[in-house]
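Below is one structure; the comments refer to it alone.
All protein chains but one are shown in place.
Right after this comes subunit A.
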Amino acid sequence: MKSKLACAVLMAPFFLLLVTVFLIPTGTAIWLSFFAADQPGLGFGPESTVFVGLRSYVAVLSDPTFLNGLLTVVLYCLLYIPLMVVGALTLALLLDSGVAKLRSWMQMGLYLPHAVPGIIAALIWLYLYTPGLSPIIDLFAKADIQINFLGINTVLPSIVNIALWSNLGYNMVIFYAALQAVPREVLEASVVDGAGPVKQALRIKTPLVRGAIVTVGIFTLIWALQLFTEPVLLSQSTPMISARFSPSMYIYDAAFTRNNYGLAAAASVILLAFTVALSFGVTRWTNRKAA
């Protein structure tokens, strides 16, 4: 095709957005991270913005609350991502095994939570974690088990549960679609070779859907690193979640509670670098394993 004009017309609206809501803001975040508002003298007189180099970065990286948040999100990823990938893949393999009943109804049921907005999923589970409201806690109480879902050691698994509940079915559908695309001849051949259903699932099918596993893993990672909605909502009800519980909450707190734009921008850039590095790391690691 030759018409350059037509191509430009079709591309223009998207690229206008790309520049205004992505490139300029990303650039601005980097730019802001090198500046700070300094008040001259004893806090009197007009504020001025001055270049401070890496001072904000040093401040963020030596702030224990930020490092704690980063650690929290790493723990969250270590708990959440394996559970999610293994859980969704297991369900997809079971549904694909040929003996599952009511397959499309089961898929619909598993997928349903994905249609529940994140904040509402968090609300539902918050109520299911709240003593007095929760039938789950009552059930445990009847068996004489006291359980506190929002305690110091349980609050992170409780957040993992909300995310798992929301996304398990969605990722299961992706894996299931990939499994359906596996050529039937390959499976028939493995049966002839004497592979049982479990061996077939683990040795034949799973390696064939590697691509989908990596895609789901990376998207889950990127989302998990942004952890914000669930802890922010839960923080209304438990003192175990501070205002700087995760890096995203730290950024929000720095920017809009403390009005320290330089600090917020530096934390943003660090989170961005962390996300990009981990995504590339995972991609390279999985590519090498494939080779």
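Brief remarks follow.
In this section, a residue touches a chain if its C-beta (ideal position, glycine included) is under 8 Å from a C-beta of that chain, and two chains touch if they have at least 3 such contacts; residues count from 1.
The rule is short, and it goes like this: contacts and distances are computed from a predicted model.
Taken from the listed names "Multiple sugar transport system ATP-binding protein", "Carbohydrate ABC transporter membrane protein 2, CUT1 family", "Aspartyl/glutamyl-tRNA(Asn/Gln) amidotransferase subunit C" or "Gas vesicle protein", the protein name that UniProt assigns to the chain not shown is "Carbohydrate ABC transporter membrane protein 2, CUT1 family". Checked against the hidden chain, the listed residues A:163, A:212 or A:241 yield one contact partner: A:212. Check A:37, A:78, A:100 or A:152 against the missing chain and you find that the one touching it is A:100.
Taking the complete complex into account, A:110 is the one of A:36, A:110 or A:159 that touches the chain left out. Counting the whole complex, the residues of subunit A in touch with the unshown chain are 1, 3-7, 9-11, 13-15, 17-18, 20-22, 24-26, 28-29, 32, 90-91, 94-95, 97-101, 106, 109-120, 123-128, 132-135, 138, 165, 168-170, 173-175, 177-178, 181, 197, 211-212, 215-216, 222, 225-226, 228-229, 232-233, 236-237, 247-248, 251-252, 255-256, 261, 264-265, 268-269, 271-272, 275-276, 279.
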